[in-house]
Structures are given as structure tokens and as C-alpha cells.
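One protein chain is absent from this view; the other protein chains keep their places.
Going in written order, the chains are labelled A and B, and every chain counts its residues from 1.
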Amino acid sequence: MDFTPVIQGFEVLLEPENLVFCLIGVIAGMAIGVLPGLGPAATIAILLPLTYSMDPIPSIIMLAGIFYGGSYGSTVTAVLLKLPGETSSAVTALEGYPLAQKGQAGKALGVGAVSSFVGGTVSIVVLTLVAQAIAGFALEFGPPEYTALTLLGIMLVATIGNGSKLKALAAAAVGLLLATIGRDAFTGELRYTAGNLELTDGLQFVPIAMGVFGLAEILHNLERRRNATSMPVATDRVLPSKSTMQESAGSIGRGGVLGFLLGLLPGGGATVSAMASYGIEKRLGKGKTKTPFGRGAIQGVAGPETANSAAATSSFVPLLTLGIPANATMAVMFSALLIQGITPGPQLMTTDPDLVWGVINSMYLGNMVLLILAIPLIGLFVRILYVRTAILSPIIVLIVCIGAFTISNRIFEVMVVIVFGVLGYLMKKYGFDPAPLVLAFVLGSLLEDNFRRSLLMFDGDVTRVTGHPIAMTLLGVFLLVVLVPIVVKLVKSRRPDLIGGVPTGVSAKGDDGSDGADRGAGNANGGDSDGPDHAVDARTGSGSGDGPSSPGGSDRT
Amino acid sequence: MTDTAQDGNGGGAAEASGAGTAPDQATGHSTGQPTDPAADHGPEESADDTPRAGRTTNLVCGAVVALTGVGTLAVALDLGLGSLSQPGAGTWPGIVSMILIVIGLLIAARAATFTDAEPITKDAVAVAVAVVALAVAVQLFPYVGFELPSVALLVFWMSVLGQEKLRLSVPISVIAVAVFYLTFVYGLAVPIPRLF
């Protein structure tokens, strides 16, 4: 293909005026993005009016800056306070927050910024090479394909949780049910709203995540505070060390590829990418990482952050080549383009390649400026943690409340945060990991809607899925990932000498009841809110990674 | 190793309470897993020296999960299960509810084997008080604006729940709310109910 427009796109960007706008965008985005509840989409929406009177190129550049600044802002609150502002940073919180608790917030945020930069870079390079060729990929994804993809996603979600897998599954099922609240998109019936008009459109992700993660954490600490004595050790460096980067390199690579591919899919691909990356890293890293997953494994920050950033860049492909906004953020960008008199659509790539590349490259520039800005700022952000809990907690709670209000300008969302804060607190107390609930909630309506759409398309004849090769492939992968660990376990139960010899995770089951029961038994050993397998890993530092799921573990009960 | 133990302790990030006094071992340590000594013995030993909620708690957990499933299943049946060619509003919630019931029963059945639940301690009163105070303050927003309830909430949480001195908590609260006011009302033009 012709690379001239790509290069020209960069030339335009590097004009000093545009750089300044990008800088302003990143700073503004980060400043607002660190307010809990205000994720990148909300941040762009809030700052959108600023661009009305600007020219198209600088305004898009500024929005790209806001986008990256806002995303990073969500990462910052997710890591420091366990308050994610968007789906992908909810995943980052899973490992980032434990790192922050160990005084390694700087490391988490540093790796986050670098991974995000690398993800964007990988994505844009591939994009430059194949954008036109892959534009049609998104169209191949219809309801059956999404059903298969989200099934795979749910399977990963079930394994994302720490602690008892049975309880994690319960949390995931509740998450799926929470996603059904509101008006049914197919029949118009109201489900589980109890006559409350505020629930007509269902619950939103951000208040739920802020509740069960952030507020629950604060409440849980409130109960335990009396015994706490020490602050996190602040022996932190911000620029990731060479060894940290070596540890993360594989995760970053995989996350980049995954994010790029899934980001191409409108309507949920980018959402799944961070989760998928985390799920894969957790499986691959089991027993091999320096710190086990759930305790602050840097791979669990690097992978999802890369995936997220790569997906953010590649999700411009369906927007600019097909005119389909891939997610909420893209929808806001779409309207920003419309305001500038540009209608994204199939013809934009041929009629106005400079603009297309200007937009894509500006995302890249935003990413780069973010990296340069973030490194010095991280040290500043981390200082939040020096504030005494008794003072910091209520202030954060209040920001969360106001932030929740801004989501749709109603007190209702604030009450949702409080209710889910209590639920999250109780879940934490009783050994239910809240992460599967939050993530299953995200995938819930995607899965249900596409499942039902598929049935309607097939007129109830499920065998017609065989006519969809991509869906069949995904379902095949799903079955493989579910079945392999079961088979492995069966084999091992016959040959106890193989214990620990098979690195594959056994965490993939889910729908098999009896299997779940066995896991429950296995978990009995772990006297810790964390997964027993991790606990074992932590203690022995061994690479075996199969822990109590193996018969040996169960026998000790 | 140290990191494992620290995490078990509920994490340092928000635990900076130099102000936290009351050295209540039994309650405060309820989750502090001394994992290190157990390093070579397998997990079960580690659960011994800390109070853990036992069989009953997990039985109740399982029952609550199963009953939630029963409740949502009832609603799903009411919505109509539909058919494969015409899936109804209740199809999907019905499927998930049934899974939930099975999981709940399994949790209940294996209740004795779980050791990952914590008992509710008497310090949980602080949690309840905090939640109620928060809910009340938020409910007051539409009537008297967000400023006064916010200041009151901050002072209450800092000084009553957190044992900070009033001469510290009052100015901090007022300044914090003033900053929020400037940020959200002026800066971001958020239409939050307000008095001033």
C-alpha cells in the first residue's frame, strides 16, 4: 500500500501547535480521569465542548490526548485505590492494587504506562500495514461469533477469580443475572426492576465496579483498621527496571496481539481484550511468576494494559473504515468527528486518507506524550497513599459519590455504589471474590443478546451454527480449554506420580457441577482468602503450579 | 513471603492509621494469615490460629446463593421461558438461575470444607455506621445541596470513626468540600444539587 499518507499524517501532528494541544489534552484527561467514576468516555464527553470551535486536526489530536490521559487516569485510581473508571482498568486493579499495597504502586503504574505505550505502538504498526485488508474482519462477526467469543470470555472470567472456584462461579452467575436487570431488548418486558423506573435501563458498570471494589475495600479496612500499624513501604522506583521489563515482555507481546485483534470487533471486542489477556497470563504464569497472581503479579498489569491500549488503537479501524463505533469511547469520538463535519464511513479511507491517518497517528502521539508525562507524575500520584486512612478514606468515598453522580446526573447511581459497596464487603468477608461478578456483568448482556439474536437468526435451529466457521473455531477453542484440564486431571488421578508435572492450569472448569465440588474440597486447604494454589506457590516458590487441585492436595483434608 | 503476609493483613495502602488505636488482637487479626510459618506444611495448618467463620457461616452463604437463584428463577418463569426459536425474556435468567441454585447447594453441601470466610467482628459496627451515615448524607443532597452533608460526613468519618482530632478534621473537611465544589461545580459543570 501507499505509505505517503501515513507519513504525512505524522508530519501534521508534529507541528508545535498540535503538540501543544495534545499535551493539554493528556493533562486535562489525566486530571479528570483520576477522579473516580470519570473514565475516558466520560472525560471525553465532558471536554468535548472545548473542541467545538477548533479545527478538525487539533481537536482530534486533543481528544486523543484526553482519551489516553483519561484511560491512564483510570489506571491510576484502579492501582492506588482499587477504583476503576472503566472495564479494562478493573482488570488492572486485580494485580495493580496488591502491588500498591506492597509499596510498589510506582512499579505498577510505570509498567502500566510503558505497556500502554508498547501496545499502542504495536497496534499502529500493524494497522499501518494491514488496515485496509482487515477492515472487513469486523463484518464477519455476527451474533453467533459474538456468542462464542463471550462464552470464551466468561470461561476466562471464572478463572480470573482468586479463592474458591465454586464461590467465584457463584459471583459470576450473580454478575450475569445483574446484567439482565432492566428492559429486555427483545420483548420490551421489564426484568428484575421491581417497578423502579430508574432501573429501566439496567445497572451501569462503573458504579458497580466502584462499589464492590473501591468502597468495599474501604469498608473492609474500616473494620480492620484498629489493628493496622504500618504504611506501605515506599521503596519505589517509577521507571521499570530491566528485570521488571524482562518479566513483563512476554505478557506485553501477547497482550498487544490479543488487543489488536479483539479491538477490531465492534461491540465488545475491546472490552474482552483486557480480560482475555489477564486470563491467559494467569494461566500461563501459574507457578512461574515471581509473585503469584492475585498477590501483585506484574504480568497481570502489563498484559491487560497492553491489550487495552492496542485495542483502543485498532478499534479505530471499524470506526474509520466502516463507520461503526466499536465502543463507548469510539462513539464519543464519532460524534466529535461529526461535529467537525466529518462523517466516518467506508469512503473516508479513500476520500480523505490524510485525515484517517491523522486521527490514528494522533492516538499514537497521545500515547507517546502520556508516557513522557506519566513517568514524572507517578511519583506525585503515589503520594496519595501517604495520607492517613482515617482522613483519606472519607474523602475518597465522597469523590466516589460525586463521581458516580456525574455518570447520569442522578442520585440513583450513588445509591448503587453504596449498595454494591455493602455487597462487596460481605462478599469479601465470606470468601467470594468480587472480580468475577464485575467482569461477568460486563459480558452478561453481550452474551445473552447475541445468544438470543443467534437463535432468532437460526430460527431455533442451533445446528445452523455449523455454517459459521469463525464461531465454530471459537467454540472449539472453548471446548478445548474446558475439557483439557478435566482430562488432565482424570489422567493425573490415575497416575499420582504425575502431580505437578503438567503445567496446564486446572482452573478452567465451570459448568461441571461435580467437578466444582471437588474444587471446593481442594480449596478447603487454603485457609486464605486467596486461591489455595497461589498460597502454595507463594510458600514453596515451586513451579509446579497445580496445588491442591491435585489429588494429593485433596487427600490432606 | 512478606508480601503474602501483608496482603493477608488486608493490605497497607489504606491502612496508614497511625491513629488507629484499640489493639484488639482477636478482631483485628481475623484475617491476618501468618502464611510464612506454614510455608512447608501445606495450607491447612495456616488456618488454625486465626478465628475463621466455620461451617454454619458457609452453610448460610450457600443457602443465600441458592435462595437468590430460586428467587430469580421464579421471576424468570414468570417472564416466560420461551422456546429455542422464540427465546423469551426469562430464557437466559432462567438458565443462569438454575446454575446459581446448583452452585449454592454445592457450597452448602461442602460448607465444612471452606475456611475462607471471616466472622463478623464487633468492629463491623463501624462499617454499618459508616454505610448508614453515607446513605443519609447522600439522600440529603437533593434537599439541602451536597455541601453541608458532605462536610458533616467527612468530619463524622474522620473524627468519630477514625479518631482524628476535630481541630484537624474540621478544616480538612471544609477545604476538601470547597475543592470538590470548585472542581465539579465550576470546573466540570456537573449539575450536582448544591446550596451555594
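Please note the rule applied: a contact is a pair of C-beta atoms (placed from the backbone, for glycine too) under 8 Å apart; a residue touches a chain by one contact, two chains touch by 3 or more.
The rule we apply is simple: contacts and distances are computed from a predicted model.
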{"item": "Chain excluded from display, named as in UniProt, from \"Ion-translocating oxidoreductase complex subunit B\", \"Glutamyl-tRNA(Gln) amidotransferase subunit A\", \"Tripartite tricarboxylate transporter substrate binding protein\" or \"Cytochrome c-type biogenesis protein CcmE\"", "value": "\"Tripartite tricarboxylate transporter substrate binding protein\""}
{"item": "Hidden-chain contact residue, picked from the options A:Leu19, A:Met368 or A:Leu456", "value": "A:Leu456"}
{"item": "Contacts of subunit A with the absent chain, listed as residue ranges", "value": "24, 27-28, 31-32, 45-50, 52, 138-143, 183-190, 197-198, 200-201, 266-267, 322-325, 331-332, 334-336, 338-339, 341, 343-347, 408-410, 449, 453, 456-457, 459"}
{"item": "Subunit B residues that touch the omitted chain in the full complex", "value": "142-145, 182-183, 185-189, 191, 193-196"}
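Note that in this section only the chains that are shown with their structure count from here on.
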{"item": "Whole-Å separation of chain centres (CA-atom averages), subunit A against subunit B", "value": "21"}
{"item": "Subunit B-facing residues of subunit A, complex", "value": "32, 35, 46, 80-81, 97-98, 100-103, 105, 163-164, 166-167, 169-170, 173-174, 176-177, 180, 184, 186-187, 189, 191-192, 217-233, 291, 295-296, 385-395, 397-399, 401-402, 405-406, 409, 411, 414-415, 418, 421-422, 425, 429-432, 448, 451-452, 455-456, 459-462, 511, 513, 516-517, 520-521, 523-530, 532, 535-536, 538-540, 548, 553, 556-557"}
{"item": "List of subunit B residues in touch with subunit A within their complex", "value": "1, 3-4, 6-25, 27-33, 35-36, 38-40, 42-44, 46-48, 50, 52-53, 57-58, 61, 65, 68-69, 72, 75, 79, 83-93, 96-97, 99-100, 102-104, 106-107, 109-110, 112-118, 120-121, 123-124, 126-127, 130-131, 134-135, 138-139, 141-142, 146, 150, 153-154, 157-158, 161-164, 168-169, 172, 176-177, 180, 183-184, 188, 190-192"}
